[in-house]
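Only a part of the assembly is drawn; its chains keep their places, and the rest are absent.
Letters A, B, C and D mark the chains as written, and numbering starts fresh at 1 in each.
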Amino acid sequence: GVAAARDQVQVAGSSTVLPYAKIVAETFAETFPNFKAPVVESGGTGGGLKAFCSGVGEGTIDVANASRPINKSEAEACKAAGVNDVQEIRIGYDGIVFAADSSNGDMKIEPKDLYKALAAEVVVDGKLVANPYKNWSDINATLPKGPIAAYIPGSKHGTREVFEEKIMAEGCKEAGATDAIKALITDAKQAAAKCVAVRKDGVAVDIDGDYTETLARIAANKTGLGVFGLAFYENNKDKLKVATVSNVVASTETISSGKYPVSRPLFFYVKKAHLGVIPGLKEYVEFFISDDMVGPESPLAEYGLVAAPDDQREQVRKDFAAGKTM
Amino acid sequence: MTDVVSSPAGVLAKPARRDIGIKRRYAAERRFRAYGIAALSFGLLFLALLLWSVVSKGYTAFQQTMITVPVEFSEQIIDKDNERATDPQKLLTANYPLIARNAVAKALGVAEGDRAGLRAVNQMISDAVRGQLRDMVVANPQIVGTTQTVSLLAAGDVDSAFKGQIDLTVTENNRKVSDQQVGWMNQLAEAGALGKHFNTGIFVNGNSSRPEAAGVGVALIGSFYMMLIVLVLALPIGVAASIYLEEFAPKNKFTDLIEVNINNLAAVPSIVYGLLGLAVFINFMGLPRSASLVGGLVLTLMTLPTIIIATRAALKAVPPSIRAAALGLGASKMQTIFHHVLPLAMPGILTGTIIGLAHALGETAPLLLIGMVAFVANYPTTPMDPSTALPVQIYMWANEAERAFVERTSGAIIILLLFLIVMNVGAILLRRRFERRW
Amino acid sequence: MNMLSEAAVEKALDKKMNEVAYKMIGKDVSVYYGEKRALFDVNLNVRENTVTALIGPSGCGKSTFLRTLNRMNDTIENCRVTGKITLDTDDIYDKEIDVVELRARVGMVFQKPNPFPKSIYENISYGPRIHGLARGKAEMDAIVEASLQRAGLWGEVKDRLHEGGTGLSGGQQQRLCIARAIAVSPEVILMDEPCSALDPIATAKVEELIHELRANYTIVIVTHSMQQAARVSQRTAMFHLGQLVEENDTDKMFTNPDDQRTQDYIMGRFG
Amino acid sequence: MSTPLILLILAIIAVVCYVVGTRHALAIAGGLSSKLHSRPGYYGAFVAICAVLPAAVVLAAWLIASPFYINSTVRGGFPEDVKARSVAEQGLAFGMVSSLARGMDVLTLEEIDRVGSNPAELRNTLGTKGVALAGDPEPYMVASAGDLNAMNKISNRVMTAVVLIVALIGAGLSYNRISHRFRARNRVERVILGALVVASSIAIITTVGIVMSMLTEAGHFFGRVPAWEFFFGTVWDPRFAAAGTTASEGQFGLIPLLLGTLYIGLVAMLVAVPVGLFSAIYMSEYASPRLRSVAKPLLEVLAGIPTIVYGFFALTTVGPFLRDLSADINGIVTGNAMNFIQAQSVLTAGFVMGIMLIPYVSSLSDDIITAVPRALRDGSLGLGATKSETIKKVVMPAALPGVVGALLMTASRAIGETMIVVLAAGVAARMQLNPFEPMTTVTVKIVSQLTGDLEFTSPQTLVAFALGITLFVITLCLNIYALFIVRKYREQYE
């Protein structure tokens, strides 16, 4: 059986992009009253891309939101299913901030602090030992007073990867552990893995849920440090105390200028074959990448999206108009 | 006989007032009873606790802050060139938020040129006024050019602040509403222009990224469709399967396997049913994504084991003498079952249905993979249209960053529980009718 | 009971019996419950329009044999029957036979009263309804009343026909079950100790009813009461340890049985 | 004719047949239904079934088979160079053809004439009509699509005719069979029995579906990760495999997850079973009917509260409460106010999940206990047993088989639960035995590996399928064992 013609855009994918896509979808429906509001599924980048790559036609989704670029093997799977022409669109950046309960004082953290606090094994006297640190004060006096507790994204989240790359690996280097580890472990891959391995004794808590859960955990444990998206933090400033990273305050400005180190780009992918076929798809994409939505003054920016620099946004629009595929 | 009486010497002879440990046994009896009361109270206590935690957080969601001001439907803004007769798009795409902003600004006495002030005012009203005012104008184009008193939705942050959910003692930078806005809010409230109204929106609106305009309307309909499908499919299929397995199937290794298999299906994580639904209903049968039809089918499969297990237990409990009586009268096996056994098993079947439906109503995971954990703003008209479900809405709202969603999450849970109660009342009344000791 | 008239009836029936075939014929009937054998090659013929009593000590297989006659043992999971039983000319264990129809023709009253947990009226009307014996409410009412009256229960329950059948006393329940069986007017009625829960007056009524029915129906009755067997039956069969010890005219059986065991059993309690 | 229309016609035929059959049977019996073998309604139903059932089967068979036939014919008509391509490519080509065919149905004749020869134009025109094409169609595709449409049209006409003829033949034949001795009821009941069999086979089909939908993907997983590493690995650390950065291999040890599943399930059962059973006993044996009629549905509300609510309850209330409690106790006992219960722990998750499971035990058991015949209770009470002795020694053993069924279902539900575990016990897969520490379950990992940002072709995602199938097999074994135990135990009681 074949379904009747679909009259709204279907979007699926990353839960990080979801809030932005929702705002766009809603505003889109208001601005273009003859189109229905797009349906935006949540379910993770992987799931979204999988649905996206399952084929072409009304039975499949039109847009996949992603908090990471599509992978090579995924692109191949896409092709194998007939999804040939895919347009990649970068919508902006997601800032990642570190915050504790608002009852704490001002915090300044360096990647190496977090590395020391959270690494599974650290180098002590030239030997790799299980992480001995118990209290924040053992590491950095500005951090919350009390036992170390950190709520970091679970390994299902793309954010975790950024965290390991930009904080753990960086901190490992800053702390001078990289070389020490290399001296101990010959295998380069394993050595790199040691740097980013997070301790598993209950001090670092993986969060597979969303930031709401992290917030609740911090509310229940005042000495805990949590990882949040910038947007989420902006909405809960009264409950959270954000830390500076390498002395940079996280904000849309510092992130878009690249000063703040921890951020990642956000994307969505469009099936070219569906453009002009699914009513409203083309308009939706154009609306999404217009400055009204992703510009520095836009509702998305207000919500917490870090807008891409002007020229990047212009390039995205140009590429889309030109029908540039991957 | 005689040797019998004498042999187990005196065991049966009448003893003088025996000690049958009555005190101890009564203590045991009381203890047992106390365990029962304790268990029941424990369950009910936690129910109360849960309900309390939900209701105390959520009841405020049924009120919504509104700003009631005279709004001038300025022709200048809506339709400057008076083209609305020829171009209906004009009325649809006009800049309604501006009208609303001007109205509130006027009420607050903010000067026309005060750009920062106007922006702050704009932040106090919900973006949803665009739809609100547009609908008014489209319904009645005559009002263009007139001034009407309209209750405008206040922005979510103002709503939260007015309900006292934002800590106003923290520094201004660290909260979503500025001191100026709080001042205006209080000013309007004193003038009677800003106040709490019953929030019909939470029942009828579709989902929205703006908490003040968000509602569970779509989810309610989606859940309704799904429960209908589950009821219509799972109940008869489950009962039919149980009847076959319990009453007709030969008792052999194969039926043992089926029995075990059904028990096992109850242990399959619900998301796996989502995988199945994706593979079978969407990819193979070509049913649309995000449709409550598919959701209903998936939940049906998930609920079936529960109903089958409960029904089989209930069928087993019907005394064989009833079956013998009917068979002896010349009723066929089928008649015996449908006329006598099934009515007697009904309470158990209904319990299974109640629990199964309750489970299905609260389940999110299997809907993830079939596209129902989604942002859907438009009402579904048929079960083939995209929609969400109540638990999905709760799940999604629980993950929202805005403060105003916190109470709405609890509000949605309350609505879900009401839905559950409405759904189950019928079954519970029916069950009570069928219950009988014999 | 008037012995004289009874003897006359007997004679008349005996004459008839010589002309007609047996209603039911059991040949080499054996019954197994799983591994356990409960009946051993029983050969017993049930005569038409006759009351046949099955007697014997508890556990000897009377109920088991009775149940084979309308295949109620089909419902016992591991019960297996060998041998052949015919009703009129039909082999009732034949594949062709419709067991439901068989049971409508061979009705049954059980040892333990087992009314449906429904109203008295519904208990009675259920059989006629499924067999389509009544064309309207009035006819159904008539059947219900007639059946209850025959079972001697009408007077006691006529005011509460629509109350539950399980609220009756034990004896009333059993009479209800008898009424229920009569209501479908079967050809053969099997009764498994129908009076064991009845008081003498009710018993007398049922026995009278059996007498009445005998003119049109064939009746097989299991009883523990020798007196009852003597009173109601024309033929008596004695079972022991799963075997048919003797089958004979009731008169002869209770006065001059052929088998020593019968003698012992009857004498062991007579007097 | 469209399939729904055919179904509607069949339904009407069924109703007509029922009425006619019933009338006819009554007429034959001269209005006296007792002369018939079965009640007249059964004859009506018989005719209706004979009319509709074969027709429906033909319809279904046709609907399933004809696409296969037509598709292979159309594929056979592809140009040789296309046939020479790989199977996947041919599949794609055929997908395009069927989209085209669908689109050409939408187009008017002139439009087809106009754009038929111009693939790009065709694609655009179809696009405006809401039919998506993956690429520009090749010319042969247009022809094939035409063939496809033509064949489908013919197939549909023939199908409609055949189905209706079959229905009429069925009705006629069965109508003629009506007679006094005709066993209509037996026939109808056989059909009902068939329906019951079909209903019970749905469970089997579901199982097959579940296994199938997981097996291939699980196979891919085992192609990448050695089975023994999965089954006997003691470390669960899949890493992430996104965007080709740190391509470190993960570890996929099943054991810690399995342990966590069993541990949390056990704790949950330790809460739910006593509470649920005692509630059931109290409701069915002690409580007044009024209390019971209120308490039972109230407890059932516990089963209907979305699990995320329990999760947040555990996260914000129970977990911190237990943690602080343990700190206080520790403080009093040892003077060192260090909490020994973590905020998220096996205990918290099990406890909260146990609460959710209460109604599963209580409601089902209550029904089963209530169904134990009164005579048994009387027998025991008459011997001078107290009520509790009666319950413990007579009623519960008699109710045991049913209660075990309820418990099995409860355990199943405990194994399948995700949200509570995520929020109450966390997602850290650890191998340890302290109930005060966090652990996680298989189900949690199935969900999170499937819904994360992970690359969907990587073992990190595929492992979810392996976990799913493994869990399926394990619970199957547990269920077989449980059945075995119940059987053994029950034998004493029959």
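Note that a contact is a pair of C-beta atoms (placed from the backbone, for glycine too) under 8 Å apart; a residue touches a chain by one contact, two chains touch by 3 or more.
Just so we're clear, the structure is a prediction, and the values are computed from it rather than from any experiment.
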- Task: List, for each labelled chain kind, its number of copies in the complete complex.
- Result: A x1, B x1, C x2, D x1
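By our rule, only the chains that are shown with their structure count from here on.
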- Item | Chain pair, A-D or B-D, that carries the greater number of C-beta contacts | B-D
- Message: What's the distance between the Cα centroids of chain B and chain D, rounded to whole Å?
- Response: 20
- Cα centre of chain B to Cα centre of chain C, whole Å, reads 59
- Task: Calculate how many whole Å lie between the centre of chain C and the centre of chain D, each centre taken as the average of the chain's C-alpha atoms.
- Result: 50
- Note on the structure: Residues of chain C that touch two or more other chains sit at 100-101, 130-131
- Message: Among all residues of chain B, which ones touch two or more of the remaining chains?
- Response: 332-333, 368-369, 398, 438
- Chain pairs that touch, as defined at the top of this document: A-B, A-D, B-C, B-D, C-D
- Given the complex, residues on chain D that touch chain B span 185-186, 189, 192-193, 195-197, 199-200, 202-204, 206-207, 209-210, 212-214, 274-279, 281-283, 285-287, 293, 295, 297-310, 312-313, 317, 355, 358-360, 362-364, 366-368, 370-374, 384, 386-389, 391-392, 401-402, 405-406, 408-409, 411-413, 415-416, 418-419, 442-443, 446-447, 450-451, 465, 468, 471-472, 475-476, 478-480, 482-483
- Contact residues on chain C for chain D in the complex? 98, 100-101, 130-133, 135
- Item | Touching residues (chain side chain D, partner chain C) in the complex | 31-34, 36-37, 39-40, 183, 185-186
